[in-house]
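As you look at this complex, bear in mind that one protein chain is not there, while each of the others sits in place.
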Amino acid sequence: MVTAIILINVQRQKVNQIAEQLADMEQITEVFSVSGQYDLIAIARVPRNDDLAEVVTRHLLTIDGLEKTNTLLAFKAYSRHDLEAMFSV
Amino acid sequence: MVTAIILINVQRQKVNQIAEQLADMEQITEVFSVSGQYDLIAIARVPRNDDLAEVVTRHLLTIDGLEKTNTLLAFKAYSRHDLEAMFSV
Amino acid sequence: MVTAIILINVQRQKVNQIAEQLADMEQITEVFSVSGQYDLIAIARVPRNDDLAEVVTRHLLTIDGLEKTNTLLAFKAYSRHDLEAMFSV
Amino acid sequence: MVTAIILINVQRQKVNQIAEQLADMEQITEVFSVSGQYDLIAIARVPRNDDLAEVVTRHLLTIDGLEKTNTLLAFKAYSRHDLEAMFSV
Amino acid sequence: MVTAIILINVQRQKVNQIAEQLADMEQITEVFSVSGQYDLIAIARVPRNDDLAEVVTRHLLTIDGLEKTNTLLAFKAYSRHDLEAMFSV
Amino acid sequence: MVTAIILINVQRQKVNQIAEQLADMEQITEVFSVSGQYDLIAIARVPRNDDLAEVVTRHLLTIDGLEKTNTLLAFKAYSRHDLEAMFSV
Amino acid sequence: MVTAIILINVQRQKVNQIAEQLADMEQITEVFSVSGQYDLIAIARVPRNDDLAEVVTRHLLTIDGLEKTNTLLAFKAYSRHDLEAMFSV
Amino acid sequence: MVTAIILINVQRQKVNQIAEQLADMEQITEVFSVSGQYDLIAIARVPRNDDLAEVVTRHLLTIDGLEKTNTLLAFKAYSRHDLEAMFSV
Amino acid sequence: MVTAIILINVQRQKVNQIAEQLADMEQITEVFSVSGQYDLIAIARVPRNDDLAEVVTRHLLTIDGLEKTNTLLAFKAYSRHDLEAMFSV
Partner (left out) sequence: MVTAIILINVQRQKVNQIAEQLADMEQITEVFSVSGQYDLIAIARVPRNDDLAEVVTRHLLTIDGLEKTNTLLAFKAYSRHDLEAMFSV
């Protein structure tokens, strides 16, 4: 499973609307509206890098009001939970 | 459930060691070593704000080699998954 | 009581107008126009996180001329004063 | 009453200790440990500018572990509360 | 006497025009067009904080082409000159 | 008369001591301890550029505890006051 | 062979389109859409500096939607591969 | 093939030495000493994400004098050349 | 001779056009289009400070497409060449 944490800035008025659009995407398992200098944080969990590329360089581009994204690829996940099973990608 | 995403910079040699220490903490459900300008991202899920305060202003301080943390409180979570049940906090 | 300090940048001409709009909001106890690189600082004091989420991701979005917000959640308050009683939230 | 909001970064291990030291200072009415890129936010309320100068250029200098301060002078306060009476400076 | 140094960025074409407008303001004793990352630096000398608030949150807002201001309150002045007499505020 | 505004950061404990050292320098007419992201602002007024060079690249270097300086040359001064006479350089 | 790595930010919707335009340029051997704070990274390999100047100050200017470029000249290449032969410039 | 571009800052005296160490690593196909705000740029080409994780979170940590790395994952490569064959990973 | 190095950012399409306009100015002896985060670097060599002020606060303002300038005054020049004679200002 390939995981990426996407730090997102959006047009302020569209925070909730964009969060819901992102959460509807099959590749995105969680979206949080957050305090601090970012507006949203999305967690993508996909089978392969190419799927992640699709999310970042195609799907995200179609979302109106999304101003800036900074995608952080997870090299390795550390957890007591079986994330792969939980999010059964 | 109170969720926070913690962006972390550490002394480079201690990336893996610190990731494991964080993942062992009861309040932290996932830790990722990541690409980009941060070294680690930890996701804390706790019952109340005070628990989050304990994590950030007490537990994290005890971890040697941890240089900078930027805690982003999740105002709202958007997900197809029942995160509260999955991470049964 | 959940407290947050919100660092705010606004369209210059609307400093006073926005400060008054914010101070009228039930969840905001104090607003200051300030020197330095921010324009306004608002202090929100609310019963629960969800109320804070409402302020940041709904009410603030309706304020015209508000350009950038950076919300800092207070983990813990230290004071000789009984803030909870004083601001009776 | 002269009010200033002081954005503070400290040596991580000393967050709680410094917060308590600051809260004990007569001129400081509230101190918060906060999320985001600052560690502490202190609110100073004093009779005159000179008192604020004393806080920033003398008292704060004596606090060990305090790394960076950015003092924002409040030009004007907007509040439903009578802050001057509440904090009777 | 309350003194503040205001670091100013303006629309490039209006550097001279805005410098003259600022210098005409009773509360501003000197304005300099400067090298480096700021365009203008104004020195305000006023009797009380409220007067400074008037300058920053009212008068400066009326100046067209003024893009960004960063007001630094002078806590204390050090000089061989009797600045208070010289600028007889 | 050549004027320069020097934005200065110093070791925190030495703010007052360095301000006095600077104010004693013949070429420096005023020094202010200030709020915001700088610690001190000094105003140098000298006959020629070479004198300014002496201040920045020789005298300032001898001051212990001075960490960072950013010298802004004043291209032009705008003032109702006769600064040249007042500071009789 | 003169090599340069060009860090590029583009209008989000045009990531793929611009990547293809760049890859079609004779002087550009590889283009990558990337994670992190840049959108694209292009590697130019040309015979002489003047060719590089042509790329950066003429060809790139004709590409619509390209917002910011930061060209890093390679002083020296270190590789087990014979890059000069492989990319036969 | 998974490709990543790694932006690297090192202790100045060790630029050449570290460049050679990196180029000797099987996963790194090219290293460039570069102009601008970075010191070195390395291009890693590996079969799978896990190999990239090994490079960034294990091998790079062993290199003395390496101060900061910012790894940009290549989502997609655009090139007239058959990079996969050329670098036969 | 007063020398200043001016770091310039311009609208991308006008790099060459603006470079030529600047090079035609009597006070500017050299202009370079450059790699890195600036677009152009101009070197002004003039008899007196006032001439430099004219360049920065008047002539440069007339150049369409010039977005940002950061003027660095040269305190002292060090060279084997007799720059004053070579550029006979």
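All chains are identified by letter, namely A, B, C, D, E, F, G, H and I, in their written order; residue positions are counted from 1 within each chain.
Here is the rule we use: a contact is a pair of C-beta atoms (placed from the backbone, for glycine too) under 8 Å apart; a residue touches a chain by one contact, two chains touch by 3 or more.
Everything quoted here is computed from the prediction, not taken from an experiment.
Trainee: From the list F:V15, F:V31, F:V56 or F:L83, pick the residue that touches the absent chain.
Mentor: Reading the full complex, the residue touching the unseen chain is F:V56.
Trainee: If the missing chain were put back, which residues of subunit G would it touch?
Mentor: Given the touch definition above, subunit G has residues 2, 49-50, 52-53, 56-57, 71, 73, 75-76 touching the missing chain.
Trainee: Quickly run down the residues of subunit I that touch the omitted chain.
Mentor: 3, 5, 16, 19-20, 22-24, 29-36, 38, 41, 70-81, 83, 86-87
Trainee: What does the interface between subunit F and the hidden chain look like in terms of residue numbers?
Mentor: Within subunit F, the residues touching the omitted chain are 4, 53, 56-58, 60-61, 66, 69-73.
Everything that follows uses one rule, which is that only the chains that are shown with their structure count from here on.
Trainee: Hey, how far is the Cα centre of subunit A from the one of subunit C, in Å?
Mentor: Roughly 28 Å separates the two chain centres.
Trainee: Counting in whole Å, what is the centre-to-centre distance of subunit A and subunit D, each centre being its mean C-alpha position?
Mentor: Subunit A and subunit D have C-alpha centres separated by 37 Å.
Trainee: Touching at least two other chains at once: which residues of subunit A meet that condition?
Mentor: Where subunit A meets two or more other chains at a single residue, that happens at 16, 33, 35-37, 53, 56-57, 70-73, 75-76.
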